[in-house]
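Contents: one structure, followed by commentary.
Here the complex is missing a single protein chain, while all its other protein chains stay put.
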Amino acid sequence: MAAETKGGFVEKLQHVDRRILYLVLAVLVAIPLIWPFTLPLQVSPAVYSLYDHVESLKSGDVVLMSFDYSAGGAPDIHPQVEAIVRHLAKKDGVGLVTVGFFPDGPMFAEKVFWILEEAGKTYGEDFVNLGYRAGGEGAIAMLASDVKAAFQTDFRGNDTSSLPLLQKVKSARDFSLIIEFAGGSPGPPEWIRQVQAVYRVPLAVGISTSMVPANMPFLESGQLISILSGLRGAAEYEVLLGEAGKGSAAMSSQTLGHLVIMVFLIVGNVSYFLTRKNSSRRIS
Amino acid sequence: MRRELPSVVLFVVGLLLILERFLNVGLLAEVGQEIRTWGIIVAAFAVAVASMNLIVVHVRNVRQHKNVVYSLTLLLALVGMAGLGIATGTDSSGYKFWYNSLLSPMSSAMFAMLAFYIASAAYRAFIAKNAEAAVLLISAVLLMLGNVALGEMIHPNYGAVSSWIMNVPNLAGQRGMMIASAIGAVATSLRVLVGIDRTHFGGGE
Amino acid sequence: MSTNVGDWLAALSILALYSFLYKENPVYRFAEHLFVGISAGHAIAMAYGNVRDVAVKPMLDGRWVLAFPCLLGILLFARFSKKNSWLARYPVALITGIGTGMALRGIPSSQILAQLNGIFIPLTNISNIILFFGVIGALVYFLFTKEHKGIVGGFASVGKWIMMVSFGATFGTTVFERLSLFIGTLNTVLGDWLGIIK
Partner (left out) sequence: MDSRWRQIREKGGSMVLYVERLLSLATLLLISFFVFWGIFTAKRGNVPKIRRIPGLEAITEAIGRATELGKAVHFNPGIGDLTSEVAPQTLAGLDILTYVAQTCANYGAELIVTNRNAVVHPITEEIVRQAYANQGVIDLMKPETVRFLSDEQFAYAASAMGIIQRERVAANIMIGAYYAEALLLAEAAAQVGAIQIGATARMYQLPFFVATCDYTLLGDEMYAGGAAVTGDAVRLGSILGQDYVKIVCIVLGIIGALSATLGSTWLNDLFARFGN
C-alpha cells in the first residue's frame, strides 16, 4: 500500500501545473531584487585584461564600440556598456566612436552618452555615434577599411568630415581598442575574420552569456583580448570599478533563479526514475 | 538565361572579394569598397521588403475580415513608428520615447518568457534517459554552480573547478565543432559561389 | 509609483505579454501585434536612414552611379509579383555574392588555421592532453564516410563525450542569459514603475 501512495505522490509531483512552476520562479527571482543579499564574486582574468587595457589608455587614444545586439537581448549585455563607459568617462582625452550593425544598436549607444556628458565630455570632440549600417559582415569590413567613407553622415545627421574626433581616425588601425557588444550574428566571428585578422587591433567582446562557450576558443588563441560574459561580466567589471550597478544588483536574483532551476532538474529526474521503476515493477 | 546571369553576377562578386583579401592590388581594394557600398544599399532595401511582406499579409487579413483588430493594430504601429522615424529622424527625443517605452521593454519580455519555458522543461523534459544527456546535465549543473556564487558556498575555490571545465573540456569540444562546421560552411559557400546550390534564388524557372 | 508615462507604458506592455504565460488571451495578442508592428516600423526607419545617407546624399553630391544599387534594391520588390519574380534574383545575387565572398575569405585563417594552431601543444600535462584528444575526437566524430569502428570509433566516442560537456556549458549559460532578460523586465516593472526596488 505504501508503494501505491508513494507512487501517487510522485505521480502528482510530475503532473504539477506548469503555471505553478512559473510562479515559483517569478517570486524567487523577484525577492532578491527587493531585498538584495550580496555574495562573493570572483573576477575572471578576461575581465581584468579588459579593465587594465582601458585603464592604460592615454589622452589622444580613440576607442571603437560596436553595438550588435537587439533590444530583446539587451538586459544581458547593456549593463556591461554602462560599466565600461563609466570607466571611459574617467579617462581624460580618450575618445569614443560608437557604431551598430543591428538596427537597435545606435539606440542603445545614445542611452549611455549622459554618463560622458556628466563628465564634461562633448559630442563631436569626445564621442560620436556613427549609427547603423545594414549588410552585416560586408558593412563591418567597409567600416574597418575607411570609417568616414562608410559613414559620411553620423546618426545625428552631421557630416562626419566636420567632426573633430573623426579627423584622428581613418581605418580600424587608428583605434587603440575595439569592443564589440554582440547578441547574435554578426558577432565575434565576423569581427575577428574581417577586422582583427586584417588590422591586428586589440579586440574585446561583450556578449550574451549563452554565446560565451562557443567563443572561448578565440580567447584562448589570443584572437580576442577579453570576453565579458553577459550580466556577470558587468558585475565583475563593476567590482573592479568600485561602483555597484545593474550587474551586481542582479547577481543575487540570478543565484536564486539558478537554485530553482537546479531543484526542478533534480526533482524532475528523481520523480521520472521513481515512476519508471514503479511502473516497470507493476508491469513485470 | 534567367537563372544563368544572376549566378554569374554572384560568382564575379564573390571572387572579386576573395581576390581582394589575397592580392595586394589597389584597384581590387577600390572595387571591393564599391561592391560593399552597393551591398549596404541593397541590404537596406531588403529590410524594407521583409517588412513589406508583413504589410501584405495583414492588409489581406483586414480585407478578408480575419482578426481585423489585431492586424489593424500591427499596421498602425508599423506605419506610425516608420513615419515618425522618417519624419523626425531616429535620433529625435520623440522617437526615442516610443522606442524606449514600448519596443525595448516588449522585446525583452518576449525573450524573457523563455526563462519560464526552461524552468518547466527542467522539471519535465530534461531527463537523463541516456548517458549523453546525463553527462550534459551534470556538467551543466557543475557550471551553473560556478556561474552564480553558489559554488563558492560549497567550497572556497570552487571557481577553479568550473573555470577548468570551461577552459579545457568545453573548449576542446567547441574548438573541434568550430573547425568541423567551418569546413562545412566553406563547402556550402563554395557550392553557392559556383551555382551548384541555388536555394537562395527561390523556386520557379 | 512612477508618474512618468514612459514607465507606465513599458510596465503595462510587459505585463500584457506575460499574460501569455497564464493563458493565450486577447490582451496578449494585442500587445504582440503592437510589438511586431513597432519592430517592423523601426527596421524600416533605420533602413530608410541607410538609403538616405549611403545612396541619396552622395548622389546629390554627384556620385550618380549609386542610382544603380537603388534600382537593384527596388527590383527586390519584384518578388511579390508571380510573373516576373525572377528580376529579384539580381539584388539577391549581389547580397549572396558578398556574403559568400566575405565568408570564404575570412573563415580559413580565423576559424580553421588559428584553431588548429591551438592544438599544436606539448602533450605533457593532463589539460593539454584532454584539449588535443577532444579536438581530434570531435573532428573524427564528424567524419561521415568512415564507420565508427575500431580506432575511428574510439576517437569518435572521445569526441562525443567531450562535446556533451560543451553542450552542458551552453545549456548552463543559456539558463543564465534567460534569467538576465527576466530580471531586466522586473527592473522595469518593480523598479521604474512601482518603485519598490531601491
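Each chain gets a letter, A, B and C, in the order it is written, and its residues are counted from 1.
Heads up, the rule we're going with is that a contact is a pair of C-beta atoms (placed from the backbone, for glycine too) under 8 Å apart; a residue touches a chain by one contact, two chains touch by 3 or more.
Since we're looking at a predicted model, the values are computed, not measured.
**Q** Please provide the labels of all shown chains that the missing chain touches.
**A** For the complete complex, the undisplayed chain touches A, B, C.
**Q** Looking at B:L5, B:L23 or B:M153, which residue reaches the missing chain?
**A** With B:L5, B:L23 or B:M153 as choices, the missing chain is touched by B:L23.
**Q** Residues on subunit C that touch the omitted chain in the whole complex?
**A** Within subunit C, the residues touching the omitted chain are 20, 24, 32, 36, 92, 99, 104-105, 108-109, 112-114, 116-117, 119-124, 132, 135-136, 139-148, 160, 163-164, 167-168, 170-171, 174.
**Q** For review purposes, identify every residue of subunit B that touches the missing chain, sorted by number.
**A** 18, 21-25, 57, 110-111, 113-114, 117-118, 120-121, 124-127, 129-130, 132-133, 136-137, 140, 177, 179-181, 183-184, 186-188, 190-191, 194, 196, 199-200, 202
**Q** Tell me which stretches of subunit A touch the chain missing from the display.
**A** 197, 210-211, 214
Here is the rule we go by: only the chains that are shown with their structure count from here on.
**Q** From the mean C-alpha coordinate of subunit B to that of subunit C, what's the distance rounded to whole Å?
**A** The computed centroid separation for subunit B versus subunit C comes out at 2 Å.
**Q** How many angstrom between the C-alpha centroids of subunit B and subunit A?
**A** The answer is 16 Å.
**Q** Two-or-more-chain contact residues of subunit B, please, as numbers and ranges.
**A** In subunit B, 21, 35-37, 39-40, 43-44, 46-47, 89-90, 99-100, 103-104, 107-108, 110-112, 115-116, 118, 137, 141, 144, 147-148, 166-167, 170-171, 174-175, 178 touch at least two other chains.
**Q** List, in ascending order, every residue of subunit C touching at least 2 other chains.
**A** 21, 42-43, 46-47, 49-50, 54, 95, 98, 102-103, 105-107, 111, 115, 118, 166, 169, 173-176, 179, 181-182, 184-185
**Q** Within the complex, which stretch of subunit C touches subunit B?
**A** 5-7, 9-11, 13-14, 17-18, 20-21, 29-51, 54-55, 66, 68-70, 72-74, 76-77, 79-80, 85-86, 88-98, 100-108, 111-112, 115-116, 118-119, 127, 130-139, 141-142, 159-169, 171-176, 178-179, 181-182, 184-185, 188
**Q** In the complex formed with subunit B, which residues of subunit A make contact?
**A** Subunit A reaches subunit B through residues 14, 16, 18, 21-22, 24-26, 39-42, 44, 70-75, 103-104, 106-107, 110-111, 129, 133-136, 138-139, 141-142, 145-146, 149-150, 155-157, 198, 209, 213-214, 216-217, 220, 232, 251, 254-255, 257-262, 264-265, 267-269, 272.
**Q** Can you list the subunit C residues touching subunit A in their complex?
**A** So the residues of subunit C in touch with subunit A come to 21-22, 42-43, 46-47, 49-50, 53-54, 57-58, 95, 98-99, 102-103, 105-107, 109-111, 114-115, 117-118, 166, 169-170, 173-177, 179-187, 190-191, 196-197.
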